[in-house]
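Just one protein chain is left out here, and the rest sit where they should.
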Amino acid sequence: MAIKKIAFIVEKLPYKSETSRLALTHAIASQTVEIHLEDGDNVEPVLIFVGEGVLNCLKEQKALDMYGVTSLEMHIKNALLLDLKVLVCKEDLDTFGLTEDSIVMDAEEIGGEVTTEVVPYDEIQKNLESADHLMFF
Amino acid sequence: MAIKKIAFIVEKLPYKSETSRLALTHAIASQTVEIHLEDGDNVEPVLIFVGEGVLNCLKEQKALDMYGVTSLEMHIKNALLLDLKVLVCKEDLDTFGLTEDSIVMDAEEIGGEVTTEVVPYDEIQKNLESADHLMFF
Amino acid sequence: MRLAVFLSEYKEPAMLERLKAEKLGIVLVQNGVYHAAVKKDGKVSPVLSKDVEYYALSEDLQSRGFSDSDVVDGKVKVINYEGLVDLIFNDYEKTIWL
Amino acid sequence: MRLAVFLSEYKEPAMLERLKAEKLGIVLVQNGVYHAAVKKDGKVSPVLSKDVEYYALSEDLQSRGFSDSDVVDGKVKVINYEGLVDLIFNDYEKTIWL
Amino acid sequence: MGKLTIGCFSSLVGSMSLDFAIKLSEAAVKKGHEVDLWLSGNGTMLGKKGQGKFRDYSYLMGTVKELINSGKFKITNCEACAKARGIGREDTEEGFGIASMDWYLASAFGTDRVLHIGGE
Partner (left out) sequence: MGKLTIGCFSSLVGSMSLDFAIKLSEAAVKKGHEVDLWLSGNGTMLGKKGQGKFRDYSYLMGTVKELINSGKFKITNCEACAKARGIGREDTEEGFGIASMDWYLASAFGTDRVLHIGGE
């Protein structure tokens, strides 16, 4: 019986490359990882947005209308719907003049119960320390 | 009867991506472009290394030994062998403390006759202006 | 020359400072649109500090969560792909994609 | 934690300033080796200014035209892929690729 | 009406540059211009047969086929770049040309405008 914590850290911007999208889809894949593991073992993901990566969290992304690809906004909502822990760096939001009003904070309209946590970088550093493995996207 | 001048400008570093290599191979392809054109028409390429791109020109690249891929050094020698005009920005060499001794200046050992020209950026700007098309790699 | 420089990333390429042209246009596309849409530490991007023409691609602004009116500096003209075609054929002769 | 940070590009990632670890190692690979091999305007790269362990991958130095002895700062230890394996298993617990 | 030559060296799905190149081609053709699109480097992945259509990844083949059918759009893969990636004629969708790099230069010779989109 063991839980391994994996931190998925997103620091890249969305869309230009596929990187931040793959961070989300891999983190969400933690929902089905049990089938590969022994009883009681599991992976606990934490999704972390830092630096320019916080711009992935903006609301009103029209990527599906414009380019036919799911927006990062929708991916983050899916993560929240599946009760993933989502942390966004407070200092980096401040850098871009963003507040909780500008970013995806919940997935209520699709039935999600957990919310995005805006936290200082110190809290993120603690999560990097407590994680067993780091995946930096 | 027309000659179109195309400037191939290399500003990226070698190896991490394929970009600077493709600049060289596309510039060299000017040698065979005549088969697609009317009699007397031709493309005149000029290869320009600026910014960090000047680091493509270093001698003693062991990429073939280490990774099994042709070095940029060898590509530049091929370009010189085929009499392509190769310009390297003087100011950018200075930035990295490089001199003509550090970079590929000729392809004598394979029979090349033309040499690399180390020129001030002003000269490069003039080439951008006289070119019909710019391809920035 | 009349030169349109396409900027597709949210950084300031060294080359941008050097390029000279009689008519210079900077076209913000892909992640280049962040230069037009966000301020960093309250400041407009240094990319917007030149005395040249600026354009930003509407489709790329909207994909990223911005509306055309979110552009932080009035000198940036928002265009769509159709406008971009006209720009390339009518307003500029040469292009560079940084 | 004991953290090895792989730096694969010749730029200074913002994240590098923030990461804290009991033992921090910076492993210069791919175009990251330029930090170890060239000076810019006569100055050693700011990436080398931290009080941490530094490594540079020999194969990537040599590919780019440098010998192991071209490294501009004595605190950078040149290693090969075999040495890198030992580093990952013996000296550090976690890795980040910037 | 003019002719635009686009070179795209960026990868499918991994980057949005191919989406950009196709949308620009579409807008240009709609306005009556001709477009030549050269795919090199990872750009050659665009012509691969059998691409899945998922909403998490951009899927451009529908638009590409319409463009080819317009008669005003030529799309050509760099032969060596494609072959190095295991993409030969039999892996490539119909309507795509396969040529060596001089095709791009020849297109640039006879065109009004060139937009060269570099690799990653």
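For clarity, chains are labelled A, B, C, D and E in written order, and residue numbers in each chain start from 1.
Note that in this section a contact is a pair of C-beta atoms (placed from the backbone, for glycine too) under 8 Å apart; a residue touches a chain by one contact, two chains touch by 3 or more.
Computed from a predicted structure; not experimentally measured.
Among the residues B:R21, B:K85 or B:H133, only B:R21 touches the chain that is left out of the figure. For chain D, the residues in touch with the chain missing from this view are 6, 8, 29-30, 59, 80-82, 84-86, 88-89, 93-97. Panel shows chain B; residues 15-18, 21, 25, 64, 67-70 of it touch the chain omitted from the view. Although one chain is not displayed, its contacts with chain A can still be listed: residues 2, 4, 6, 12, 17-19, 22, 25-26, 29-33, 35-37, 41, 43, 45, 132-137.
The rule is simple: only the chains that are shown with their structure count from here on.
Fewest steps needed to get from chain C to chain D, stepping only to touching chains, is 2. Looking at the partners of chain B and chain C together, the chains they share are E. In this assembly, D is the chain whose CA centroid lies farthest from the centroid of chain E. If you average the CA atoms of chain D and of chain E, the two centres end up 38 Å from each other. The set of chain A residues touching two or more other chains comprises 15-16, 67. Annotation for chain D: no residues touch two or more other chains. Taken pair by pair, the chains that touch are A-C, A-D, A-E, B-C, B-D, B-E, C-E.
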